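One chain of protein is taken out of this complex; the other chains stay put.
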Amino acid sequence: MNKNFSNCFVLVITTLCIYSNANAQKKEYPKPDPMTPNMTEFWTPQPKIVTPGKSSETVIPAPSDAIVLFDGKDLSAWEDSNGNPAQWVVKDGIFTVKPGSGSIQTKQKFENFQLHIEWRSPETVKGNGQGRGNSGVFFQGIYELQVLDSYDNETYANGMAGSIYKQTPPLVNAMRKPGEWNTYDVIYSAPVFKNDGTYRIPPTVTVLLNGIVIQNNTTIRGTTPYIGLPETVKHGAGPLSLQDHGDLIGFRNIWIREL
Amino acid sequence: MNKNFSNCFVLVITTLCIYSNANAQKKEYPKPDPMTPNMTEFWTPQPKIVTPGKSSETVIPAPSDAIVLFDGKDLSAWEDSNGNPAQWVVKDGIFTVKPGSGSIQTKQKFENFQLHIEWRSPETVKGNGQGRGNSGVFFQGIYELQVLDSYDNETYANGMAGSIYKQTPPLVNAMRKPGEWNTYDVIYSAPVFKNDGTYRIPPTVTVLLNGIVIQNNTTIRGTTPYIGLPETVKHGAGPLSLQDHGDLIGFRNIWIREL
Amino acid sequence: MNKNFSNCFVLVITTLCIYSNANAQKKEYPKPDPMTPNMTEFWTPQPKIVTPGKSSETVIPAPSDAIVLFDGKDLSAWEDSNGNPAQWVVKDGIFTVKPGSGSIQTKQKFENFQLHIEWRSPETVKGNGQGRGNSGVFFQGIYELQVLDSYDNETYANGMAGSIYKQTPPLVNAMRKPGEWNTYDVIYSAPVFKNDGTYRIPPTVTVLLNGIVIQNNTTIRGTTPYIGLPETVKHGAGPLSLQDHGDLIGFRNIWIREL
Partner (left out) sequence: MNKNFSNCFVLVITTLCIYSNANAQKKEYPKPDPMTPNMTEFWTPQPKIVTPGKSSETVIPAPSDAIVLFDGKDLSAWEDSNGNPAQWVVKDGIFTVKPGSGSIQTKQKFENFQLHIEWRSPETVKGNGQGRGNSGVFFQGIYELQVLDSYDNETYANGMAGSIYKQTPPLVNAMRKPGEWNTYDVIYSAPVFKNDGTYRIPPTVTVLLNGIVIQNNTTIRGTTPYIGLPETVKHGAGPLSLQDHGDLIGFRNIWIREL
C-alpha cells in the first residue's frame, strides 16, 4: 500500500475531521510526533508457506440468500467514492482495477456479514514487495484486508495478502501463483461503540484464503493507515470497498450474506 | 441422536465418574430430578432454508500442512473407542458407518484446529427426524457437531445437522439432498480450564456447511448429552470422533490443521 | 426464590408472549416437557467460605458522577411494577421489603453500568435454604443476581447469594452474618442483539461481594427463571429492580454510574 495511497489519505482526513468535531477541545494539547511508514512494518516472523489444494476451475455460485455483488456482467452494485458510476473494467466475466480511477465501493452498506470474493494478480509479475499486485478489501469502508501478490514476494508480514493491514499478519502464506485465482472467505463482525465513541466491542474477523484459515477471530484494533497507529472512529453500517493501488488486480464471483 | 445412544451413554458415565472423584463430597446433597430427552429439544424458530451453490464434483485436496485423516484408502488414522482397529467400511474412496461396530476416533489427539470433512446420507431416504441419516462429529471426543439428514426432514432446531447438539441450532439450513456430499469446514478452539475444573474459556467453534456460515464463533457450553444439561468436564487434548448412530453415513476427504 | 415467585411468573409470561409474537408460527411444533424447579438446582461443589475483612461502620458516599438511587431519605427514584409509588418501608436511613407489595424498580432505565448496593438480612434468622433472607437484584429488570442469607445456610450453589440465579454460583461464599451489611459492587454490560432476537453478545457481569470477586466477567446465558432453562428475550434499556420474596431484606447506599 506504499505506492499509491491517495484514496487512503482521503479516508484518514475525513476520519480525523469527524473525530475532532466530536471531541472539540478549546485547549491545545501536545501532539505526538509524526511517524514514518516503516515504524508499523514488521517483517518477522515471516508466515510459513502453505500450498493450498488445487481447486476446480469452475466458480461455485452464490448461496440462495446471498446478495450477489458481482456476477460477471456489470458493476451496477458499485460506485466510486463520490457516488459516480464505477469506472473499473468488466471483461470476460471478471472486472479489473482501472488505475487512477480511484477505489470503488458497494452502493449497499453492511454491518455483520459473510463475504466471498475471488481475486488474482497479473500472470506477468511486475514490481516487488508492496509494489506488486497491491489492492485491498475494506470492511465498512474502513478496515483493510490486504490484497497483494505475496507469492514468492517478500514484504513485511503485516502487509502481506491476508493481513489486517499494518496490524495482524496472516497465520500462514497460502497464496496461489500470479495469474491464478485466490479466494477470501470472510466472516466479519462490526464493532459496537460506547457513547464516547470508543469501542465497546472492536470489530473481529475470520478469513480463509484458498480454504485455509489465515485470520482466526482476529480483533481489528482500529483504522488501518499506511502511516501511524490504528485509530478508533465511530461509524455505522458502511460499504465494502476495493482499493485502486495502481495494480491490475482482477476480481470475480463476489457475494455477501448479512449475518 | 435419540435412537442408538449407547456410546453417548458411556461418555456421560465416564464423565460423571471423573467429576465425582475430583469433587468427592462426604456429605450427601440433594440431586436434581432426572430430566427427559425432550426437555432440551427446541423446535422453534426453525432455521431458514438456504440452497448452497452447486459445487464441483471433484474433491479439493488437503493443503500441504494438513494432517490427512482419510485420503480414500484406509482407516489407518482411526481406531474404535477401545483402541482396536476401526471396523467401518472403506470402499470406492469413501468410508461408511458400520452399524453396531461403535464410534471411531482418530489415534492422534488435538486441541485447536481447522477441520475439513465431507459426509453424505444415503440417497434412499429411510426414517425421519433423528432417525434419518444420524451421526456426529465430536471435537476432542466430547463436543458434538450434529450430523443428520436435515434436508426436508423436520426435527428440533438444536438437533439438526450443524447444530451443537442440544445447544445451538445452525444459523440456517444449508443442506444438500440425500446422496449429495455435504462439507463441514470447522475452526475449533479448545477450552482453557481453571484449577477447579471449570472453564476459564469455554470451547468455541465456527462452522461452514457447504460454504455457508452456520455457527459463528459459537460458545460451546459443555458436554452435549442426549438427556440433561451441558456439563463441564476437565480434559486435555482429545481425538476427533465420529458417531455410529446406526445410519449409513458416508465420509470422505477428511483433513485437519493444528492451529 | 422458591417461595414467592409471583412476580417472576409475570415476567416469564410477558416474555413468552413477546417472543411468540415475534416468531409467530402457523405450524404447531412439539413443545418440551415441563421441567421441575430442582432440575436446575446444583448443590456441588459448594463454594468455599471466605471471611471478608471487617469493614468500617460508616457508609462510603457515592462518587460525584453517580446517580444516587437511595440516599437514606425516600424512594422517589423507585416505583412498583405498575408504575405506582413504591410501598417499601423507609426508616432510619434504610429501606426494607414490604412483603406482599411486590417488587420495586427504578424509574430510570439503564444499559451498561457500575452499581453499588448494600443489603442485609434480619439479625434474627427465620427459615432456611431459599426461605431465609431471599430477595434479588435484577439487571435491566430481567437478569437476577441472587440476594439470600447464605451465611451458614445450605442451599443449591447456583441459588446462593451472589449467584446468577440458577446459572452460575459465586466463586466463593463471602457472606457477612445476618444483621450485618453486605455490599455488591457490580460491573454490568448489557447484551447486544442480532436482528433475529438472539444475542450477538450476551450480557456479562463482574460482582464483588464485600470486596471479594464472586463473579468474574461471567456470561449471563439468558433469563433466570425459577423453573426451566434460560431464555433469550430481546430488550433495550431496563430498570434495576429489587425482588419482594417475602423476606425482610434491608437496603441502603445504592448508586449507579452509567458506563
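Of note:
Per-chain numbering from 1; labels A, B and C assigned in written order.
Everything that follows uses one rule, which is that a residue touches a chain if its C-beta (ideal position, glycine included) is under 8 Å from a C-beta of that chain, and two chains touch if they have at least 3 such contacts.
Here the structure is a predicted model, which means the values were calculated and not measured.
Within the set C:I67, C:V89, C:V125 or C:V172, the residue that contacts the chain not displayed is C:V172. Touch with the chain omitted from the figure is made, among C:I94, C:V192 or C:V213, by C:V213. The residue from A:R120, A:R176 or A:R221 that touches the chain not shown here is A:R221.
Touch with the hidden chain on the side of subunit B covers residues 112, 189, 192, 194, 200-201, 259. The chain not shown here touches subunit A at positions 23, 25, 29-33, 35-36, 38-46, 156, 196, 219, 221, 229.
The omitted chain makes contact with subunit C at the following residues, 48, 50-56, 58, 60-65, 114, 116, 171-172, 174, 185, 187, 189, 204, 206, 208, 210-213, 216-217, 257, 259.
We adopt the following convention: only the chains that are shown with their structure count from here on.
Chain centres here are Cα means. That of subunit B falls 37 Å from that of subunit C.
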